[in-house]
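A single protein chain has been removed from this complex, and every other one stays in its place.
The block that comes next holds chain A.
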């Protein structure tokens, strides 16, 4: 197995992927961010402050435990890394804590973010509230309707939610609008990006902040089993929870499996399975895989899970795919819904719909995994409270 590089090159390239495709106005800000982050990364004071916040505020380390009834049902060991038990209910806060600390260090007083499902928006609003910073969160008008609960949570936390009416009115358009804001207010504003996407250094920085998941999981798994998992399975939207859990294992003999949203089926065109389609393109600051038509226009994604409903994917995943370090598969809305119920009934854990995609793949592939004698680690990236209403409506609508 090839030894994976620790990070991108100077230009923010992972193989040919990544880079910085932004207006010239933002280039000095990206340079400033790159050097501020490089200093923070090696500054023991910054790292200690972040570690203390993750422990005492976020509630880390999150547990890792064998899912006994699911394991018995599929006939091999399945372990869950419980990112759903973080404060605010998902892995997103690992990253927003890091970025808000960095924003303070850089003297930026105004915070902006994009959000799809609202999980990253809530995590940003939370971190901003903790430090008394003002936050504005861009959210597509469609998502504002679909995720009303998270909109209210952000407002309770003191953030302003700005509905975005352009384009498909979902996450990609919210990201466009956040970038437009940043171009306009670049001198005062810190843009907290919610996944391993965007221009360099964001994919690297967000991955570093999320890699606490894999660092913990590797130690915990070893402590419980004396060995490593054979497979790690995680859902992939932009790719932050998956890269976060993969990264510590990148040079281990472990199969890394990323699960994209297959929506109504990849063959229907209504999906978010960016890597499965496999067309390269440039959006939101980096070169990666991208859903697009024959003219290079971006095609809106579709998934029952708002957090996976994005037409791009982080450049390091594109690199992991091209070097075959990780494999990527698609799970449909229906398969994810079935797993949503299955995990709730078997383990007493209602997963986020995003996370349910990873569970669904393990259930779907159980025969093969059983014959391999697999030890599977699923990254349970978030809890399903936010999805309960949508699932109920969806299922009532089907009858």
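Keep this in mind: a residue touches a chain if its C-beta (ideal position, glycine included) is under 8 Å from a C-beta of that chain, and two chains touch if they have at least 3 such contacts; residues count from 1.
The rule we apply is simple: contacts and distances are computed from a predicted model.
From the set "Acyl carrier protein", "Tryptophan synthase alpha chain", "Glutamine ABC transporter permease" or "Cytochrome c oxidase subunit 2A", the protein name that UniProt assigns to the chain left out of the figure is "Tryptophan synthase alpha chain". Interface note for the absent chain: among A:4, A:22 or A:234, the touching residue is A:22. Set against the missing chain, the residues A:82, A:104 or A:180 yield one that touches it, A:180. When you scan A:35, A:109, A:166 or A:251 for touch with the missing chain, the hit is A:166. Looking at A:6, A:56 or A:295, the residue that reaches the missing chain in the full complex is A:295.
Touching the omitted chain from chain A are residues 11, 19-29, 166-167, 172-173, 176, 179-180, 183-187, 279-285, 287, 290, 292, 295-298.
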